[in-house]
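Heads up, one of the protein chains got dropped from this complex, but the rest are sitting where they should.
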Amino acid sequence: MKKLLLLILIGMPFLIQAQNTMQPYLTLADATKISDAAEAKSKAEGWNMVIVVLDAGGHMISLRKMDGVQLGSIDVALGKAKTAVYFKRPTKAFEDMMKVEGGVRIATLPNAVAIEGGLPIVKDGVLVGAIGISGASSAQDGIVAEAGIAVYK
Amino acid sequence: MKKLLLLILIGMPFLIQAQNTMQPYLTLADATKISDAAEAKSKAEGWNMVIVVLDAGGHMISLRKMDGVQLGSIDVALGKAKTAVYFKRPTKAFEDMMKVEGGVRIATLPNAVAIEGGLPIVKDGVLVGAIGISGASSAQDGIVAEAGIAVYK
Amino acid sequence: MKKLLLLILIGMPFLIQAQNTMQPYLTLADATKISDAAEAKSKAEGWNMVIVVLDAGGHMISLRKMDGVQLGSIDVALGKAKTAVYFKRPTKAFEDMMKVEGGVRIATLPNAVAIEGGLPIVKDGVLVGAIGISGASSAQDGIVAEAGIAVYK
Partner (left out) sequence: MKKLLLLILIGMPFLIQAQNTMQPYLTLADATKISDAAEAKSKAEGWNMVIVVLDAGGHMISLRKMDGVQLGSIDVALGKAKTAVYFKRPTKAFEDMMKVEGGVRIATLPNAVAIEGGLPIVKDGVLVGAIGISGASSAQDGIVAEAGIAVYK
């Protein structure tokens, strides 16, 4: 019995370590579900958007550009999503920081688009990717980004 | 009769959508006409300019650099015109936004040159390209850009 | 004879000389239909792919990356599709040219990925965009690209 307990105790760190070498990740099915929700919200509001979902490395899993959206929104949506991955926070956090005295320094930060519409996607406390939205006002972009990740949370 | 009118009105969106799978575009002849007008205005004012006309994908149709213009104006004119294509608005809109509190966030926007002198070119309500001017003050650049598209409108 | 073939392949496939200043374009619905067909073919064959559809200006309308595909395939698929837009021909045309004597000069051609898997999308004789596929062998990429545009032709 003591021997069994010893084995269990000795074995525990190994098991924990083994669990820590695993992390959740986004699948294309996840990204499609998130994008469908974002597109549905966009259509319901009468907005045209670019909808981007990135993985935890900042690489594209999916992108869709609704008809008539300005070309600039492609790189803006990509930039917002990349910012949310690279800095593990909503892009609105940087937008707010820029309004404070001295906050203009954020404009020198590499890979940071300081405009609402980018949100990190988190599973079990681990960053698995981000969504980036552009096409309407930045507040509206933010609403659609929230609608997208709402179906994943 | 009222019923017929109703059917026609309801049917319109479908027809418009079907027609929307075709769109107008700029020709080299258009770009040359626009550039000639911009150059004539520049000469009349005694200004030397870089004059760029892009298509709806942000690609060059024509560029001309008048003698003595600073080299930097080539990329500035290209950047202004690209901004006008990518964001479907005059670059002055971004210039004005940057003057408002928090507007400095525009400096983090990909592909946006926030300086007057870039104007979208629109035909039948559809963006077909843009003109970008650089070489004098940004207000003067704007005047020449207006003179260019005036002959296309 | 091989040199003659090379000349013909380099020679531009002249598409419609537009007297008409209107031209067709791809919608998101078109791009989704094309991508769905490409993904279905990939799944049926047991291949994982990145599937990209660009517009006539070389800008993304849609991208989807199936689970487990190497990251490099994102830029490869984008590059193949861009090549097909920029040079109005299948990327396999450049792959074949590089096999001919002197054909290695294609390696110095800007914006050309000379690997099968990129196909122009043409409507009414006008280039409206391109599909780019990467993830399996280049021949398999080509098969999936064909399956994609087959539903649009």
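Just so it is clear, A, B and C label the chains in written order, and each chain counts residues from 1 on its own.
In this section, a contact is a pair of C-beta atoms (placed from the backbone, for glycine too) under 8 Å apart; a residue touches a chain by one contact, two chains touch by 3 or more.
Computed from a prediction, not measured in an experiment: that's the story for all the values here.
Using the whole complex, pick out the displayed chains that touch the missing one.
B, C
Tell me which residue among B:63, B:107 or B:151 touches the hidden chain in the full complex.
Of these options, the touching residue for the absent chain is B:63.
Among C:112, C:131 or C:145, which one is in touch with the chain left out?
C:112
Per the definition of touch given earlier, which of C:25, C:47, C:86 or C:152 contacts the omitted chain?
C:86
For chain C, which residues touch the unseen chain?
On the side of chain C, residues 7-8, 10-12, 14-18, 57-58, 83, 85-88, 101-102, 104-105, 107-112 touch the unshown chain.
Touching residues of chain B against the unshown chain: what are they?
Contact residues on chain B toward the absent chain are 27-28, 31-32, 57, 59-67, 71, 74.
To be clear about the criterion, only the chains that are shown with their structure count from here on.
So with touch defined the way it is at the top, what topology do the chains form here? Options are line, ring, star, complete, other.
Per interface graph, the chains form a complete graph.
How many Å are there between the centre of chain A and the centre of chain B, using C-alpha atoms for each centre?
Chain centres of chain A and chain B, defined by C-alpha means, are spaced 33 Å apart.
For chain A, jot down the residues that touch at least 2 other chains.
67, 71
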